[in-house]
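A single protein chain has been removed from this complex, and every other one stays in its place.
We just call them A and B in the order they show up, numbering each chain from 1.
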Amino acid sequence: MAKSNKPIFWGLFAAGGTVTAFVTPALVLVTLFAALGAGMDMFTYESIHAFAGWWLGKLIIFGIILLSLWHAAHRLRVTVHDFGVRADTVVAYAVYGLAGLGTLMTLVYLLRI
Amino acid sequence: MSELQKRQIQLEVLRYNPETDTAPRYQTYSVPCLNEWVVLDALNYVKDHIDPTLSYRWSCHMAVCGSCGMMVNGEPKLACKAFIHEYGDQIKVEPMANFPIERDLVTTVEDFITKLASVKPYLIPKSDQPISAGEFKQTPAELKKFKQYTLCINCMLCYAACPQYGLVPEFLGPAAISMAHRYNQDSRDGGRDQRQEVIATDEGVWECSFVGACSEVCPKHVDPAGALQQVKVASTIDWYKEHLMPWVKK
Partner (left out) sequence: MSSKPYVREMSKTTWFLSQPRYKRYMAREVTCIFIFAYTFLLIWGLGALANGPEAFSGFLESLRSPLGVLFNLAVLIVTVYHSISWFVVTPQAMPIQRGEEFVPGNIIVNAHYGAWAVVSLIILIWGM
């Protein structure tokens, strides 16, 4: 038996699980308030653009999105198996591919801001 | 002194005779129980007074030997620790889930024994020392680090609770990996590299998805689920060190 290569994904899963546990509910509240139009006008193009234009802001956004994506992707791979789908290799390519695509999009968008 | 409370229990037992049966079937026994009894007492009553053909394993009657594991109302339990007063008048008893049935409540456990042996569950000293060098010393803190894992009695309830073991029988499973972790955590041990070859594999710790059921049913509060997550963390650090910092010597 060979040692598994799953640690590379599990490391991102675990780090992402921790980050999403801390930040995602509050982020959802922010977008929910924006959706309800009930915020106090901080969620505007100017303020978000200024934050995303700052190098540390870019780093924070990239970190949160990257880890959220790879956390969700790895857990989804396991969940699909739990629902009885045994095509693990195909599922792995699909979910990690989706996470990779999201990572790439985030990178491109951040560089354009 | 109050008189012991008597109860009539309907004990529904899953039975299987490999010589005559093609599939298991339920048989119900009406058992006069004392409320202070455990399910094992009720089974012993059946064996002694109603049906001597009923087969099950037991030995110590005090949650030490680990041989009377079975499903009581669908939950993995030691029959000697499942008190009648915690149940209604209808109790269903089945052999441990996820194991083949040998006969009645007796299961085939060779798979677990083989897996347990494969993780080298014994001290592998860092270096051989002559007896004259004296004992390997250990501080109370070093002992505390792994002590809870030494409480495992190999009852296999964790395997009966683990859906991943049920779905993927190749999975090394909770007790074997937490026993490997017990020796890895021991300050006198130097065998971690050898054990990692077995437990840091796809069929090893990486088949675990932290359902946590193993720790919930463990009668000795070993917390195998915790051990497995700690093994994942350590194996992940190993992997990153090995692949991203190959210049770092182990």
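Methods note: a residue touches a chain if its C-beta (ideal position, glycine included) is under 8 Å from a C-beta of that chain, and two chains touch if they have at least 3 such contacts.
In this text the structure is predicted, and so the values were computed from the model without any measurement.
Visitor: One chain is left out of this view; which of B:201, B:215 or B:235 touches it in the full complex?
Guide: B:215
Visitor: Per the definition of touch given earlier, which of B:101, B:116 or B:157 contacts the omitted chain?
Guide: B:101
Visitor: By the contact definition given up top, give the residues of chain A that touch the hidden chain.
Guide: Contacting residues on chain A, toward the hidden partner: 17-18, 20-37, 39-40, 42-43, 45, 48-49, 51-52, 61, 65, 68-69, 71-73, 75-76, 78-79, 82-84, 86, 98, 102, 105-106, 109-110, 112-113.
Visitor: Which parts of chain B are in contact with the chain that was left out?
Guide: With respect to the unshown chain, the touching residues of chain B are 16, 18-19, 21, 23-24, 74, 97-98, 100-102, 108, 140-141, 144-145, 163, 166-167, 209-213, 215-216, 223, 225-226, 229-230, 232-233.
By definition in this document, only the chains that are shown with their structure count from here on.
Visitor: In whole angstrom, what separates the CA-based centres of chain A and chain B?
Guide: The computed centroid separation for chain A versus chain B comes out at 37 Å.
Visitor: Spell out the residues on chain A that touch chain B in their complex, using ranges where they run on.
Guide: So the residues of chain A touching chain B come out as 1-8, 10-11, 14, 78, 82.
Visitor: In the complex, go through chain B and note every residue touching chain A.
Guide: Touching chain A from chain B are residues 196-198, 200-204, 206, 209, 232-233, 235-236, 238-240, 243.
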